[in-house]
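Of the protein chains in this complex, one is absent; all others appear in place.
Now for subunit A:
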Amino acid sequence: MAGAKPTVMARPPTLGGKLVSVDSRVARAMPGVHAVVKVAGGVAVVAESFHHAFKARDALRITWAPGPLVSLSDAAIRSRLQAAVPQLGNPPRGSAQTEGEFEFAFVSHAPMEVLTAVADVRAGHAEIWFSSQTPMDARESIASAVGLPKAKVKVHVMRGGGSFGRRLNYDAAIEAALISKAARRPVKLMWSRADDIRHGRMRPASHHRIRASHARGRVVAFTHAMASVSESYEGQGLSAQGSARDGVTPAVASASGPLPSDSGLYNFGRVSGISGSVELAMPLSAWRSVDSGTMRTAEEIVVDEVARGLGKDPIAFRRTTLRNKAVKAVLDKVADAGDWGRTLPEGQAQGVAVHEEYGSCVACLVEIDATDPKNPRVTKVVMAADVGTAVNPRGLEAQLMGTAIDGISTVLQAGLHIDRGAVRESSYADFHYARQRHAPLRFEAHIMPSWREPGGAGELGVPAAAGAVANAYARATGSKPRRFPLNF
């Protein structure tokens, strides 16, 4: 789009902070500055280059009012989540219990390619270029935000960098449209990395209480109660408009109800789940593998602890209790290919986990060196997946490889802190998504031969990888991992 000028936003330090006043005289007088406009969420600067735009943004003198969460930090959020977890109820009479409580921090999507949108909003029509997982919803919301009929809004869906759920929401596109309308010119909006990490969106924090009841060497009941933060909408802010509320599965259930993924992978007798939530005005969104990334990870840790309690090997125990032959087959595959049970030096261990979803199943075997528990290294990952017919085996292998890195990151080191209503982290310097030195030195993916209809595979590996990393860490350190990320 010729003539769309680089645009950045000044945003409040706290989540949902509000603009009180802005003195833009210095910024407007700077070279290369085309416009300074106020829009929902902050103050936009349109300039000749992103360098000019950032310089002028930094020259704005802004007074912000703190956002609605200014009295809230991690400790308080954790206690509220814990209190929101529904009661587990009574275990079967005569059974022994293996219980665990698990906490997961907020996690940024942190797509390498930050959010961008080009918008050209005129009196009678608008055109917007951006990458989106939900362009139809976006078009309606943009039309409503700029006061045009839907038919007068043209959306161009662009190829975009991987965003792992972040582009289900179209906050940046609405924002660009509002800026273009206010500035009366086409704009090329880019969120800075700090905007992206500090203003979301993020995977909701959650708290899980899981109980396996066993009798005579068998699990006879399995209960998982959890609570996660869900997004509350105050007024018609940008957050509400940019959210994928309609037509898209929400990131989390907003009220108590049955869990979406109590899949009954195992013959665990009476399996039940219940969830609660804590509503906060935070920008949240589904993150690769959605609820399974936390729920199934926690469950796989409990499965290992049950096996240990019964004096059984984690793979042998799973093999005797898994319902589905296909899941047993992927588990056997990683046990064989990954040389399960091989002797490792002290401080190192193997761990395993499985997952079944989207008509597919996967197993993951991890070797970890946790000699220094504060600086563990996953040295090897072996995964096996049955996704039905694998249309693009190299692509499938790549997806599994990516989920292994997601598991390593979210379990060991990558999360967001909330301090007085603000996100503490602001780049990859402090949001510790894995780099090469955290990635396994050896990675193998095995694809099970099948002519079945293809299942899903893009998100499939996350819970198995995360569970296997946690289980390997537990075995290497003799600890019970409970709060993630572990080094935070």
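Rule of thumb we're sticking to: a contact is a pair of C-beta atoms (placed from the backbone, for glycine too) under 8 Å apart; a residue touches a chain by one contact, two chains touch by 3 or more; residues count from 1.
Everything below uses one rule, namely that contacts and distances are computed from a predicted model.
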Query raised in the report: Absent chain per UniProt: "(2Fe-2S)-binding protein", "Transketolase", "AzlD domain-containing protein" or "Nickel transport system permease protein"?
Result: "(2Fe-2S)-binding protein"
Query - Touch with the omitted chain, as defined above, among A:Leu310, A:Ala329 or A:Ala439 - result: A:Ala439
Report summary line: Touch assignment to the omitted chain, from A:Ala205, A:Val387, A:Met401 or A:Ile447, lands on A:Met401
Report summary line: Given A:Ser192, A:Ser213 or A:Gln413, the correct residue touching the omitted chain is A:Ser192
Query raised in the report: For the chain left off this view, which of A:Ala83, A:Ala96, A:Met112 or A:Ala316 is in contact with it?
Result: A:Met112
Report task. Quickly run down the residues of subunit A that touch the omitted chain. Result -> 6, 31, 48-51, 54, 110-114, 160-162, 164, 190, 192-193, 394, 398, 401-406, 427-429, 433-437, 439-443
